[in-house]
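All protein chains but one are shown at their positions in the complex.
Order of writing sets the labels: A and B. Residues in every chain begin at 1.
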Amino acid sequence: MRVGHQGAAASVVAPAPTRPIWTASIVVLLLAGLTILHLLLSNYQVGLATEILIFGALAMSIDVLAGFAGRTSLAHGAIFGVAAYVVIYAVTQLGITPVAAFLLGVVGATLVAALFSLVSVRASGVYFLLLTLALGMIVWGICLRWTDVTGGENGLRGTLRSGLLRDARVFYWVVLVSVALLSLAMWRFVRSPFGLTLRGICDSESRMHSLGYNVHFHLFIGFTLSGFFAGVAGGLYAFFNNFVSPSSVALLQSVQGLLMTIVGGVGTLFGSFIGSAAILTLQNVVSSYTERWQSVLGIVFIVIMIFAPEGLIGAARSFLTRVLGKHPRRR
Amino acid sequence: MNRRQFLKSTGVSFVVSGIGAAPWISAHADAAPIKIGVLAPLTGVVAAGGREMVEGTQFYFDGIGNKVAGRNVELIIEDDASNPDTALQKARKLVEQSNVHFLMGNLLANTGLAVANYVKENGTPYFIPIIAADDLTQRGRINNVIRVAGYSASAFTHPLGDWALKQGYRRILTVSQDYSFGHEQCGGLVQVFTEGGGEIVQQFWHPLNTADFSPYLGQIANTKVDAVFVMENGADATRFLQQYANFGLKGQIPLISAMNTTDQSIIRTLGPECEGIVSAAHFAEGADNPTTQKFVADYLAKFNKIPSLFGFSMYSGAMWITLAIEKLGGNVEDREALLAAVRSTELIDSPLGKPVKLDPYGNPIYDVYVRKVLRRADGKFWNVPIETYPNVSQFWKYDPETYMKQPPYSRTFQGIKKS
Partner (left out) sequence: MNAFQLLNGLTFAALLFVVGSGFTLIFGLLRIVNLAHGALYLIGGYVGFSVVVKTGSFLLGAAAAMSAVAVLGFVLDQGLLRFVRGHELREVLLTLGVAFVLDDLALVVWGGDSLTVPIPEVLQGGVRVLGVFYPKYRLFVLLAGMVIFATLVLLIQRTRLGALIRAGVDDPEMVEATGINIRRVFLVTFLLGSGLAGLAGLMGGAFLSLYPTADAEILVFSLAVVIIGGRGSLAGVAIGSLLVGLLNTLGQVMFPELAYFVIFGPMAIILAFRPLGLLGRA
């Protein structure tokens, strides 16, 4: 592997420095807006908003790895789905209480992430992408074929929410709070010394190695932790959907999650919610008019890769930089 | 699409929640359209079948002028992408955003199960002319899920197993897609066949979308059997039949199959590979019943193809529901009444050409045709009945309660009677 190329080639776009005021204030504004709209929206739209939050959290977990450690993964959808499977299995087949099941789901996802991480710690760039793709497919194959446990094609279904949580609005608030806490945790993580080490590894593995850092160990922890975050999102998804099937762990899940990360902006963390909102609302609108959602999704991918690989936030930022004539920030 | 924005902006959004929602009788019920949510796989692995489902539905409603009991019928069609997660999303959309009065459709069993789980919670009536998962009208039956004009997977293979015994077959092996629909169809045949003294030499299960059947065909060529039972759906069926012929097995070992394998959607694109295959179903497009022939001729004229199971079932399902709605005078808002009406309605004048009723568990009772694929004068192939089993229920000749005590058919339970 050529040394100099590692940083740039390792990720879709060189991760941008996070401007906390920028992204955080956008998110606060959106939250305020959402809170007001919330009272006017129908149950269906509240459900959609809940989904946006859950998938935004998934996209954010992908961003932790892609934007800061420079490893783009196509396995996070599978990790997310595993959590959902464990939760629903625990509740419907083992009779475990929802809260305990949720914790089990998160643990399960984290373990799977740790396993994946061990296998892929030495790969980077495109090979990392393909390896995580393969690992995700193995999980999908297991979910599809291990019918006794996973229900095979039919998946697992049940009624996970009881009492107050049955109301879509109450559930939305619960998810909002959970996702907010989760995002905060992710944010703190990437700004911690550990997170900074990951960024250093992204820039130049050999440099960090020569400085005495145990690169593989840091990558291992980073991947596992990002899997933990994805697992929390997956657990919430189980409660939202009351249903999980092999599609939940399929490649398309990881691909859509990655797209949300990219659309929002790799390395911006909170951009993931913008990406999630953009993709899910687009999907909703488009599928009312045509069956060609897949083509639209493909075109979005192509357009973003060519014109705005740094995502909507990145594109907005560079647009403003040009318009307002500010000096572009140096990496 | 404008109507959706209209609904939102006028603030009419009644929250759908709770089981057995209170009947909401509007003063304007007569003028407001009947909104039907149609779910079908328009993309994905069974896209061809999904398209025909929509065609069949539209064909029926167009035929009655899109009006039932004085109210306009509005079909809102959503694609479930052959995928249960998408099916669930779209079901939610139809019920909570488009405010449909009831749902109908879906093709793959897993999509049906996902939607059924959802409507269980909110009581929306869900009609499934195609979904064949046994348990939806047996052990896991749900009050508001009814199989109008549909069938449960093992219902037709029970009599087929009996027919096989009557042909003198004593040793059979089965090849099937490895999912519940396949398990159930095989199970039905295997149970009856073994109870009659037959032997199941081997059972091959393969994942959906198997491109290459040669490994199984190799084994089959080396095994002494009287017949092979095959259960394939979609692209797998096309491939299997072609490869079976290519490997020279067609003339050597008789093939009996599930109805899906010899459905028009498959044999339309095939040649002599499909000729002579025997299957069992409620519908045979080659039956010489005048109502059936008229339906086939009309469908052929409109869509330039002979109707398949998918078109026929949705057409008949739509007819059944319409008869029920007419009995109610158009009051689809009263869910309990609608469900009761459907349950008590008999389907008459359907393309089957004979009346059909539901059993107490929500599944129709049919005369089952044992049918053979034959060539028509114009060179196309179709299924022609060679024998009929009258009034076959989903429980065959077993007592329902006893039958439901045995576990549902699966890979591990096929109802094999050890002799």
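Everything that follows uses one rule, which is that a residue touches a chain if its C-beta (ideal position, glycine included) is under 8 Å from a C-beta of that chain, and two chains touch if they have at least 3 such contacts.
Keep in mind that what you see is a predicted model, and the values were worked out from it rather than measured.
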Option from A:Arg122, A:Arg188 or A:Arg322 whose C-beta touches the chain left out: A:Arg122
Of A:Leu160, A:Val300 or A:Ile313, the one touching the omitted chain in the full complex: A:Val300
Chain not shown: contacting residue from B:Lys67, B:Arg141, B:Arg170 or B:Arg239: B:Arg239
Residue of B:Val46, B:Val228 or B:Val373 touching the missing chain in the full complex: B:Val46
Residue, one of B:Thr174, B:Thr194 or B:Ser265, that touches the chain absent here: B:Ser265
Where the unshown chain meets chain A, residue by residue: 1-2, 8-9, 11-13, 72, 119-120, 122-123, 125-127, 129-131, 133-135, 137-138, 140-142, 144-146, 255, 258, 262, 292, 294-295, 297-302, 305-306, 309
In chain B, positions touching the absent partner: 43-51, 178, 204-207, 209-212, 214-216, 218-219, 221-222, 234-235, 237-239, 242-243, 246-248, 265-266, 268-269
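Here, only the chains that are shown with their structure count from here on.
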Distance between the centres, which are taken as Cα means, of chain B and chain A, whole angstrom: 38
Touch list for chain A against partner chain B, complex: 42-45, 47, 144-145, 147, 152-155, 157-159, 166-167, 241-243, 245, 247-248, 284, 287-289, 291, 294
Chain A partner contacts - residues on chain B that touch it in the complex: 1, 4, 8, 13, 15-17, 42-43, 78-79, 83-86, 88, 90, 92-93, 96-97, 108-110, 113-114, 117-118, 120-121, 133, 178-180, 207-208, 410-411
